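Every protein chain except one is present and positioned as in the full complex.
Entry: subunit A
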Amino acid sequence: MSATFTQDEIYRYSRHLMIPEVGLDGQRKLKETSMLLVGAGGLGSPAAFYLAAAGVGRIGLVDDDVVDASNLQRQILHDTAHVGELKAESGKEKLLALNPYIEVNAISTCFNSESAAGIARDYDIILDCTDNFATRYLINDLCVLTGKPEVYGAIYRFEGQVSVFDSRRGPCYRCLFPTLPPPELSPSCSDAGVFGILPGVIGTMMATEAIKLALGIGSPLVGQLMIYDALETSFQRIAFPKQANCEVCGQTPSIKSLLDSTQSCGDATLFSLSPDERITPSDLAEALQKPVPPLLLDVRSPVEQQISSLENAVNIPLEQLSDRLDELDRQKEIVVFCRTGRRSARAVEILHSAGFPRVKNLTGGINAWVSQYQPGAFQY
């Protein structure tokens, strides 16, 4: 049975109904379409708002994370009053306030290889609004294996990418980037920082592509990657080919079911250091009183030292560490730190594999140190 509209809905969508490319038929298609947004953060926020406003009939929001105050610089689906609440629930409330004529499903579970197929089953179009490589490959494989179109968006500081992957008529994410990068090459927004308005631009473009797919109008970005540079205000559109030897959508695919992706949710398990490789702030405070204190290695970017810093620390940003090992004394005990302990955990692994014998990660990073030993200094 095709969707019907009330007078209120007709009036609400009237500016769509007046465009020939949408019209009543198109608006009906939107109401009959379901879209799943994996991630209700930077990209998911603007995308969800516009899809809801446009009248997409059923929207699923998947996110197992809660709203943090540091999200609000870009994740406009949430607000100060919702800090600490589940993002999926906070988002659902906002979308229904904007448009009560749609259905919104809040799914506050981890989207991984076990849950993905069940969550995505009842949706027509999937939007990849996630923040890590593992989930991106998972969504791609799922969409290829189940024959669903996927709208892809990704951001890094001032740069964004948008594409549409539909393996039935074009290349997929693995055709573009065949290999899953290792975790140590995967900086998140919380490690790398992000220009707050960038996901606004990219997420809005994703919603545009999703609505075009639902309406069947225009030229979707199938086989095309749009790259936006906010600093240069440049858009570059590149064509990329479908790969005959693609592992999932090629002629003889080796991936026939979803690969295990349990590492994609949460960040605690990504880098498991042994107790010998960790040091708490209180143990560090003690060690710094000794006649031969450990060398402090700060692997944050130089700009972060303006927020907080440790006296006498040597600064080598993580991305330069492999090339600057000569600057460090191998005989010394080294304590590595960053903001929260994630980047420094990667640094500990790099130093260990380079043969440094005594390297420890400051648990909780400089934020934990500041909270206990530098009253008045900032956590961020």
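For the reader, a short list of remarks on this structure follows.
By our rule, a contact is a pair of C-beta atoms (placed from the backbone, for glycine too) under 8 Å apart; a residue touches a chain by one contact, two chains touch by 3 or more; residues count from 1.
One rule holds in what follows: contacts and distances are computed from a predicted model.
A chain of this complex does not appear here, and its UniProt-recorded name among "Aspartyl/glutamyl-tRNA(Asn/Gln) amidotransferase subunit B", "Cytochrome c biogenesis protein", "MoaD family protein" or "Phenylacetate-CoA oxygenase subunit PaaI" is "MoaD family protein".
From the set A:34, A:161 or A:280, the residue in touch with the chain omitted from the display is A:161, counting the whole complex. Across the entire complex, the residue among A:243, A:280, A:309 or A:379 in touch with the chain not shown is A:243. If you put the hidden chain back, the residue from A:70, A:146 or A:320 that touches it is A:320. Note that of A:34, A:73, A:115 or A:186, the residue touching the chain absent from this view is A:186. Residues of subunit A that touch the chain left out of the display are 39, 41-44, 128-133, 136, 153-157, 159, 161, 176-179, 181, 185-189, 192, 194, 199, 227, 229, 232, 236, 238-241, 243, 319-323.
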